[in-house]
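Some notes on the structure that comes next.
Just one protein chain is left out here, and the rest sit where they should.
And now, chain A:
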Amino acid sequence: MAPEWPIGESKTYQQKLLIPGTNKRKLFGILEKPNLPPSAPSVTYKIFMFGKASSGKTWTMNRLSGQELPSQHIETAGIQCSNVYWPMKIGNRLILFRLEIWDAGDSSVKRYNHILPACREGVDAVLLCFSVIDRESWTELPRLLSSATQPADRAAKIAVATRYDQFSHREVTEAEMESFEAVHGVPILKLGGTGDDHSDELTHTAPILNFLCKRLWQRDQELLSVKQ
C-alpha cells in the first residue's frame, strides 16, 4: 500500500512562475522552465480539453496557464498546446508539475483524422468542457464522457463548467450539476470571468491547479497500487 503523503501547494515557489516585477505568469518556451532548485523533480501529465465548439476549451486553457483570456470566441485551428508549470509539495518534497494541455478546434477535429488520435494518445486526464449558458453543451456531456478516452488510458475525468459568472443567462441548474457529480463520480470545476480584478490571477487560479495536480497524483498512486 502506498503511504498517504500529504499533498499541498507551495506558495513560495509559485512566485517563480511570474515575470519578475509583475504578477503575471511567464510564458515559458519549450527550452525554459521556472527557476526551482535543481533537486526538485519534474513530472509531466498530458491533459486533453474536450467539448463542443465554443464550450470554453481555449478560455480554460489560457486561464490555467495564466495567459490573456480571449475576449471573443474565435474558433481554434488545428491543435494547440500549453505548458502549465505548478509547484507542489508532496510530503516534504518539492515537485514541479508540468501540465501539458492539448486543445483542438472542433471543425479541425471533424475535418482531419490525425488530430483526435494525436490529442488522445497517452492522455492522463480529460477536461470535459461545457458552457452553462448553452444547454446543448450540457446535454452533450454524458456522451462526451464516454467517447473522450479509450478505457485503457484510465484517464482521470474532470468536467469544467465555463461562463459560470453569467448568472442571468444560465441554462443549467446547480442541482443538475450536483446530481451529475454524484451519479458519474466526475467533479465539476466551475470557472467564470474573475471580474475586473486582473491583478492577481495566480491567487484565483491556484485552487484549481492544486485540485488538478492532487487529482493527477492520486490517479498515479491508484494505478501504482493496482500494478502491485
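Observations
FYI, contacts are C-beta pairs under 8 Å (C-beta built on N, C-alpha and C of every residue); 3 or more make two chains touch, one makes a residue touch a chain; residues count from 1.
To be clear about the criterion, contacts and distances are computed from a predicted model.
Taken from the listed names "Protein fuzzy-like protein", "ATP synthase subunit delta', mitochondrial", "General transcription factor IIH subunit 3" or "Alpha-1,3-glucosyltransferase", the protein name that UniProt assigns to the chain not shown is "Protein fuzzy-like protein". In the complete complex, the residue from A:L18, A:L94, A:I115 or A:L202 that touches the missing chain is A:I115. Residue-level contact of chain A with the missing chain is found at 26-32, 53, 62, 65, 67-68, 74-83, 105, 107-108, 111-112, 114-115, 118, 121-122.
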